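Of the protein chains in this complex, one is absent; all others appear in place.
Showing subunit A:
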Amino acid sequence: MAAAGAAGQEKQLAPTLLSFFIYNPKLGPKEGEEEKKILFYHPNEVEKNEKIRNVGLCEAIVQFTRTFSPTKPAKSLHTQKNRQFFHEPEENFWMVMVVRNPIIEKHKDGKPVYEYQEEELLDKVYSSVLQQCYSMYKLFNGTFLRAMEDGGVKVLKERLEKFFHRYLQTLHLQSCDLLDVFCGISFFPLDKMTYLKIQSFINRMEESLNIVKYTAFLYNDQLIWSGLEQDDMRILYKYLTTSLFPRHMEPELAGRDSPIRAEMPGNLQHYGRFLTGPLNLNDPDTKCRFPKIFVNTDDTYEELHLIVYKAMSAAVCFMIDASIPPTLEFCRKLDSIVGPQLTVLASDICEQYNINKRISGAEKEPQFKFIYFNHMNLAEKSTIHMRKTPSVSLASVHPDLMKILGDINSDFSRGETMDEMQTLQLLQPC
């Protein structure tokens, strides 16, 4: 295994993304038109014929395996050098991700020798990563089919290009683990009374800003309330905690008098500010553009503006119907209503949280290392992972152990007798 042997001469190369493509076999069924099937291909520099070849190979594998299992075609293909993951999120739309196996670089007779670690990658982890790619795309762009309806292949290709070009760069395949399989939500522990106060706050805000359709409330990057349905919240939570919040960390950490803070529109009454949308409410020319998100795509298919507003550690997401463009006036109103109340609420939560922490003695190092996941409410908790940084979540245990945990999880889910709740608990390996 990796740790064995002459450590000084060995170098471990982490798994990397080799290629990522999306195709639809129905778009170019005739010979000679194969290129039309390809909707997105990364890396784009790859020569056309190779793209076509790779897509064709995937198509063939899926077709071939389908003859053995019509309802569950192949999900991954193991080769020595890499592993391919297939996912059909919408009918006939296939997403393929090719990941290079981790390598151990050795030196023999002064020449580098590469040893591919064929069994290192966990199918479930990377299949989940691929599924998340789709969910994230769908959150901001809607379904593939909808794009086709909106403007045919051209529009779909544009959207895919625009989204995945950036998104793929943020995939950190080397640090994916069991948590990616769960894609859970970390809930903020809170006493009943404070929770009810938050409820009351949300209800009143939704009433005052009557165009708000859904609200989500987070504290310390942990969820407290979601008006969105679970599956939509799951991916929005992922976006908020791994992308949006980390990008806004710096000014938050900077003191009130620091130059970064000075650039932000000063408001003496409260600490509220927009994380999406207008930067400066005092500037009449400021743009009130908010990211659009798509939720409930299976039935009502709603398009919404995502307004994320934060005061201290408390963040609220207000989601309003996309047909109503939020004006500067609306943003000012929101700021004036939500800002002061959220500031007070945030300090209430902080105070209550500290009291509870002291009572429960949660400040101590946890006795057991565990990963908890409740599939009913997607609640996730890990004492193995350090606080997530923008890109990576670092496990504090040996990677081998993480792999074993992943294997156990796969074993559990393979058998249909999966328990209602899965708690993997292990003693800290010393």
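By our rule, a contact is a pair of C-beta atoms (placed from the backbone, for glycine too) under 8 Å apart; a residue touches a chain by one contact, two chains touch by 3 or more; residues count from 1.
The definition used in the following text is that contacts and distances are computed from a predicted model.
Think of the chain that is not pictured: of "Protein TIFY", "Regulator of MON1-CCZ1", "18S rRNA (guanine-N(7))-methyltransferase" or "Alkylglycerone-phosphate synthase", UniProt labels it "Regulator of MON1-CCZ1".
Listed residues A:39, A:176 or A:190: the one in touch with the omitted chain is A:190.
Checked against the full complex, the candidates A:92, A:377 or A:396 give a single residue touching the omitted chain, namely A:377. Note on the undisplayed chain: of the listed residues A:23, A:94 or A:225, the one touching it is A:225.
The set of subunit A residues touching the chain not shown comprises 187, 190, 192-193, 195-197, 199-200, 203-204, 206-208, 225-227, 229-230, 233, 376-377, 379, 420-421.
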